[in-house]
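Here the structure is laid out as structure tokens; the discussion comes afterwards.
Missing here: one protein chain of the complex. Every other protein chain is in place.
Up next, chain A:
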Amino acid sequence: MYKTKKLFIGIFILVLLSPLGILLPYFFRAGSAWGEWGPDELKEMIGYVPKDLERLSSFWNPVFPDYNLKSWIEKGLFYEILGYLITGLIGTAIVIIVTYLIIIVNKKIQK
């Protein structure tokens, strides 16, 4: 017997705790990960934005930028945490579904 139910609950609890990933950097005044700055941050740091970096950086428009709802981005820490939770749950569900699909399709091809 696999203890998968317990593990699924464990993943769910981890998602509920994931806003710590916003809160801790907030309290310790830590910024973006190294090398993951947006063009604005880069401009502040080095005084200019490399030409092609600027052009490429905006070409993709993700549904949940920075793990938040688009309409909540400028609304402060509370919404950032709520957005992180909601999009984290959606993301986890998508990862689980896609993984199932890929393995099942893989097994079908094999048969």
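Note that contacts are C-beta pairs under 8 Å (C-beta built on N, C-alpha and C of every residue); 3 or more make two chains touch, one makes a residue touch a chain; residues count from 1.
The criterion applied here is as follows: contacts and distances are computed from a predicted model.
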The complex's invisible chain, by UniProt name, from "NADH-quinone oxidoreductase subunit N", "Cobalt transporter CbiM", "ATP-binding cassette domain-containing protein" or "Carbon-monoxide dehydrogenase small subunit": "Cobalt transporter CbiM"
Hidden partner chain, residues of chain A it touches: 2-4, 7-8, 11, 14-15, 17-18, 20-22, 24-25, 27-39, 42, 46, 48, 50-57, 59-60, 62-67, 84, 87-88, 91-92, 94-96, 98-100, 102-104, 106-107, 109-110
